[in-house]
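With one protein chain held back, the other chains of the complex are shown just where they sit.
After this line comes chain A, so read on.
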Amino acid sequence: MTGAADKEPKTGNNALNGAEVLLRVLDEQGVEVIFGYPGGAVLPIYDALFKQDRIRHILVRHEQAAVHAAEAYARSTGKVGVVLVTSGPGATNAVTGLVDALMDSIPLVCLCGQVPTKLIGNDAFQEADTTGITRPATKHNYLVREPGALAQTVREAFEVARSGRPGPVLVDLPKDITVGGAPLTPPALSRLQRFRRQGGPDAAAIARTIEAMKTARRPLFYTGGGVINSGPEASELLRRLARKTGYPVTSTLMGLGAFPSPDPQFLGMLGMHGSVEANMATHGCDLLIALGSRFDDRVTGRVDAFSPDSFKVHADIDPSQIDKIIQVDVRLEGDLRDTLEALLEAWDDTPAPDLTAWWNQIASWRSVDGFGFTQDMTPSAIIRPQYAVRRLYELTQESGRDTFVSTEVGQHQMWAAQHFQFDKPNHWLTSGGLGTMGYGLPAAVGAQVAHPDALVIDIAGEASTLMNIQELGTIAQYRLPVKIFILNNRYMGMVRQWQELLHGSRYSQSYSEALPDFVKLAEAFHGTGMRATNVGELDDVIRRMLAHDGPVVADICVAENENCYPMIPSGAAHNQMLLGPDQDSEAAGLTEEGMMLV
């Protein structure tokens, strides 16, 4: 077996090998971009990629980043994100991203190399039980064992990823399957008929909802990422329903952008770091209509004190989310777009109810201005992080460009959610459910690849961004003009905040010791670095950053001890918000029981 003829796998006359079949199916599924990293088990796929020019491959610097980039690509386009990684460490590195996508309902297909089928179970080089490891990390996963099953399995993976509540799907591809010949079987009738969009929402449930809506005096829409996942049409329908009814709207972190945040009917985000008016309205409403949100603990606070006096309606595409945490009065199972359409139709020309008293109450909560802060405008004054985000938003607005914002995880993420405004869906990219530090930089890569002409900003913290800082290499290679706006407070800020409030200010391991010089770091990766150390320098740095047509790392040195307020401490109720540092923490419900919670 040494002849030259043996080096090319025998695939018969004009036959395709598995890798080529795989790429044909990807093409058929409309895939334009893959985020990946090569390795031994996926070499046949990389070879097939080399020989074609329909699908673009973005080479990341770490598999975790490939998944986050694909997540942002998916979130910002509504398409399925595609990842390609090798066996063993390639697969295990991808796991964090897969769980992140699972928690935030992001449609992904992760193609993963595997050792040849004959070696599976033998502890072969770079072998891992990938389907075993990723079973709870994905919506579904597959190991392709027969060449004949390859094409249909990949098709089904896409269908599972995008149908119903979207999520990540992994396809494990042993090397013999991609090297050897495989049939490009024609698309067959899918076994997933049951995943097709369900019929319209239950008419009786719609009627009960409308009945409650007609008599409600203190109603509230509580919207989530499901509105975004349902497509831009769902956001549009939400806006129309809110206009017709005159109801206030609050949103989860994942739902930001579905309803325009500068709108007077928008109360801001609710939950642990939500606005005073959103949380007080959630606590005080008499009708709560949850749309594509899942009563996450960051939203509900103390469950038995959550929105105690309201009639509750829950609309979600995933029936398992309804009655999971909060028992509701009406279930509306189905795609949000259909549900909103049915609600609009049933509401019809009902005149907007008189909600003056409710809006007056909301206005009084609003006047507390929980997001307020005081910035000393002396040029040499220290920049407060909230002010930096506000100025970033205002100057971005002036530029008039289509803007996508990603974040890392922590205080800066909350300040971005509080102070940056969103008026369109699919433009806010953040790790909500899993809270993955290191998400924002690769996410910015994915968004910029999907939208080459848009302005893409990663609002970052100095600690989080270091978790995937190697992606500056990807940014350089593809000349992605991503802006990394680091709110550098030299602390893992949210950890520091909790240690201050709950652990007697013992700042155990939360100081960012030995930070790199971010300006030099940017330069080392062929980008541009900038730094603002005081208020006087801030606007200039932001303007230069926005004007620069290449990648920029902006090191914004901000106040080190700033806390993120308002804050509902774990285990407290919505009407027990901490508003600022001067408030008595015991009165605000900081309890030992709460300390046990995350």
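Just so we're on the same page, a residue touches a chain if its C-beta (ideal position, glycine included) is under 8 Å from a C-beta of that chain, and two chains touch if they have at least 3 such contacts; residues count from 1.
The rule is simple: contacts and distances are computed from a predicted model.
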item	value
Omitted chain (choose from "Transport permease protein", "Acetolactate synthase small subunit", "Transcription regulator PadR N-terminal domain-containing protein" or "RNA polymerase sigma-70 factor (ECF subfamily)") - UniProt protein name	"Acetolactate synthase small subunit"
Option touching the unshown chain, where A:160, A:213 or A:480 are the choices	A:160
From A:49, A:143, A:289 or A:535, residue that would touch the chain that is not displayed	A:143
Option touching the unshown chain, where A:324, A:490 or A:548 are the choices	A:324
Where the unshown chain meets chain A, residue by residue	131-132, 135-136, 139-140, 143, 145, 160, 189, 191-194, 318-320, 323-324, 327
